[in-house]
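A protein chain is absent from this complex, but the other protein chains hold their places.
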Amino acid sequence: MIEKPITDYDEEVRNCSCSYCGNNCDDITYLLKDKKIVGVRHACRIGASKIINDQDQRLLNPLVRNDEGILEETTWDVALDKTARLLYESDRPVLYGWGETSVEAIKKGIKIAEKTGAVMDNQSTICHGSSIQAFQNVGHPVMTLGEVKNRADVVVYVGTNPMDDHPRHLSRYTTFPEGFFRKNGRKDRTVITLDPKYTNTAKVSDEWIQFNMNEDYLLFDALRMLLKGESLDEEEIAGVPTSQLENLIQIMKNAEYGALFFGLGVSQTLGKQKNVDMLIQLVEDLNRYSKWSMLPMRGFFNVSGFNIALTSETGYPYGVDFSRGYPRFMVGETTTIDLLNRREPDFFMAISADPGVQFPGYTIKHLINIPTIQIDTHWGPYTELADIVLPSTRVGVETEGTAYRMDSIPLFMKKVIDKPENCHSDEWILTQLYERIEILKQEEDN
Amino acid sequence: MKVINLVMTKKSSISLEFDNILPELLFDKSLRQINETIIYRGNKEEPLSHYFDVSIEGECDDAKECAIVIDGDLSRVKRIGFAMTCGKIIANSDVDFHVGACMSGGHIIVNGDAESYAGREMTGGLLEIKGSVKEFCGSSYAGEWRGMSGGQIIVHKNAGKQLAEYMIGGNIHIKGDCDILAGVHMSGGKIQIDGNVNQWFGGQMKKGTIIINGNVEKMLPGFVLEESIYHPLINGKQFIGKYGLYSGDKTVKGKGRIWIKK
Amino acid sequence: MKVMVNTGTSVIQAFYEKKGSTLKDEYRQSAAVAFMDLKDMQKLSLKSRDKIKIKSEWGEVVLYVDISYDAPHEGMVFIPRGPWANIIISPETYCCNVPTYKGIPAEIFKTDEDVLLVSQLMNKVYNKYNLDDDKLTDKPVYKKRMI
Partner (left out) sequence: MEYILKNGVVFDPKNDIDGEQMDIFIKDNVIVDKVSSKAKKLDVSGKLVMPGGVDLHSHIAGPKLSIGRLYRPEDIRKGIKPASKNDISGFEAGFSLPTCPTIGYRYTKMGYTTVTEAAVPPLEAKHAHEEINSIPNLDIPTLTLFGNNWFMLKYVKEKRFDDLKVFISKWLKLAKGYGIKIVNPCGSEAWGWGKNVDGLDDPEPHWGVTGREVIQALTEVNEKLGLPHSVHVHTNDLGHPGNYATTLETFDCVKHIKKNENVDRNQIMHCTHVQFHAYKGTSWRDVSSGASELIDYINKNDHLTCDVGQITFDETTTMTADAPMEYDLFRLTGLKWANKDIEVETASGLIPSIYSSHAPVSVLQWAVGLEFFMGVKDPWKIVLTTDSPNGGPFIRYPRIISWLMSQEKLQDMLDNEVHNWATNRTDLGTYDREYSWNEIATITRAGPAKILGLTDRGHLGVGAKADVSVYDIDVDKFDCTLKSNSETLENKLLNSKYTIKDGEILVKDGNIVKLVNSNHIWCNVLGLENEEKVLIDRIKPEFNKYYTIKYENYGVNDHYIQPDTRMDVNYGGEL
């Protein structure tokens, strides 16, 4: 997959924000020819693939299932009216997704959820929701990535593989670049990866510590013990020799500035939020000796933005249930997977998200029985289950909007090229839906 | 004594929420008023009578003398006895989330299993579950570091994960087994588990007592065996057999006490 | 053979997912794959790109196999997240909203059955609209609007 440099272009647009992962790299240059993107500079492979994009499966017109079960093109009015009515008449609607759209669209979504008594949830519910629960329990010592670039002499990755998932994380933010206090970049830093697997990140680290899967809690607990000067009786904890842990804690304790990043390897394995809980407390304890902060490796380019927007508007970060008109947040009760597993929802709309890619099969099975709506740019697995499809535009490419990086730095993403003619932005679609729901409500009130 | 009988006539796949079905709210209400009491179903409000047949036996002047008996499949009825202060509720079935959560008095009997969040942030009263409970029984709600502070929970079968997280007071008795992380972040109160206990119990425990009569896999490294005692007297109650007393969790300089039967 | 399944993002699967070509063979080739420790593959006499059926408590699905880049991890199989992996992972959240994507016990058998394309897989597993499998290909199937 090595590609030749692009030379055939007639316009450069600089400093664009990438719309792939939580790195939100904002140094991307789009290369345009005839107002189409033909190349991308500075982006990683995945980011580039998202920006350049395959248009063969692009959703171009609204679609509604016909009686034969085939999606059929229709007008916006028909598709929007149908969607609005289904949503308005439902008793337990769920609006899910939002990780790959703008904060402006998300805020419209929150309004709709409030108006219709829906559940508003995003990908946190399948990713770092458990990390957020841990933050809620024991604290939230975080930083922006520039702190790491400029200061960090020790960087620890736990249960995450940024070389694959956030490809420029090490090269742009944490490990390789020159920092104000780390003039020699990589040479000035010690990078340690804790992972059951010998990942690509482990391969570029100074040390790889392999530990047993599902024993994260025990491992971090042991590290805290060692930090407090307690001794461990066992020779091995979670599959790691105690001497190696002692060594690790010495490195951590003696760091001038340490940064710890953790991923789904911690928050999705046995113990879930309690693993993160323990990790947070380890970082809190470390601050007695040195300076440490941490950050979850957020996946989509705006999952963090959703959490921020939802807390601004409702107080809670995800899984907000408006069924009583005011927000309620109850992990395991008002969250998408649990609701679907319990077969409760009677309406499901996915906005810039593909549950077909993300949800367990058992969970997806409930989508067979209820109206399902898709607002997205591409035909995907979920389209095969969707009753109504509303084609939208790509934020940061065809539509402008705000996104928040994994460290909550806001970025304004540009519109660079025109959208396909009959597609509309998520914000536009949701505004339309909101207006239609208002009319339905007025009709009912009269 | 007044008994309000509720018999489910129609099951809803969407959970019903029973916040308003409490002895203190219904003891002085007429049959018609009770029939019209609002229950919540998804984003709709409906009268109780849509889903339940209501009948009343006897009279009372005081909510303490009022009992609500609920029959039918209640596995989709949430918040039974939520924030209850007095009286009695008997649910003759499995029940959904939050049974007895935030209750401060009275007595709830569940003749079946309970979903997660049973007795969460309870401050008083008695919650008795004849079957098993799922996750977070007797613990705190999100973000809160002051969990169950009083009252008693008795579970006749098993308990799920994170039992009594952040417990600061009260008593919990699990007669069956218990999953991971029992008593995590506990800083008061007493838990007795008669069955086997999965790993990581007592994690980051600061204070309080856990008594385990079944088998345990292994303990977190932050607990040390203080002594072994025959027939110990724990919080005023005599236990028969040889028990090891462990203290911890040292990761938080904790002074919790875990008794494990040998 | 009994294994423990982990799922997660892989760089190639993410590449095609983000590119938006999920119906195509290239996505199937990147996401419908079980990455195994070489030693485990040898135990079942599997070569790269052979096919296996993997069964868990929650379902079964046919996948290609390939050698894991992250080995050694005997007894553990990695499947990139996607419609194929979803079928066998556990929906259980333990009241913590995140389903169990990692650490699912499963069993592996060598097979000659086909690895399905996304459209066929969704139709076969979920069968929401009872469509004709033959008509489902690597292209979107929909009706153009009559003008």
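Couple of notes before you dig in:
The letters A, B and C name the chains in turn, as written, and every chain counts its residues from 1.
Here is the rule we use: contacts are C-beta pairs under 8 Å (C-beta built on N, C-alpha and C of every residue); 3 or more make two chains touch, one makes a residue touch a chain.
Since the model is a prediction, treat every value here as computed from it, not as a measurement.
Shown chains touched by the undisplayed chain in the intact complex: A, B. Contact with the chain not shown here comes from a single listed residue; of A:54, A:100, A:121 or A:147, that residue is A:147. Of the listed residues B:141, B:201, B:223 or B:259, the one in contact with the hidden chain in the full complex is B:141.
Set against the missing chain, the residues A:172, A:342, A:365 or A:394 yield one that touches it, A:172. Considering the complete assembly, chain A touches the hidden chain via residues 14-15, 17, 26-27, 103, 107, 114, 132, 135-147, 149-151, 172-173, 178-181, 256-257, 284, 287-288, 290-293, 307-308, 311-317, 324-327, 329, 402, 404, 408-412. Along chain B, the points of touch with the absent chain fall at residues 141-145.
Rule of thumb we're sticking to: only the chains that are shown with their structure count from here on.
Averaged C-alpha coordinates put the centre of chain A at 35 Å from the centre of chain B. One finds 41 Å separating the Cα centroids of chain B and chain C.
Looking at chain C, one finds that residues 94-96 touch two or more other chains.
Counting partners per residue, chain A has 133, 270, 331-333 as the residues that reach two or more other chains.
Within the complex formed with chain C, the residues of chain A that make contact are 20, 45-47, 49-50, 52-58, 61, 63, 65-66, 69-74, 125-127, 129-130, 133, 161, 163-165, 167, 196-200, 202, 213-214, 264-265, 267-270, 272-273, 299, 319, 331-333, 335-338, 341, 354, 356-365, 367-368, 377-381, 383-385.
Interface of chain B with chain C (complex): residues 116-117, 134-136, 160-161. Put simply, chain C touches chain B in their complex at residues 94-96.
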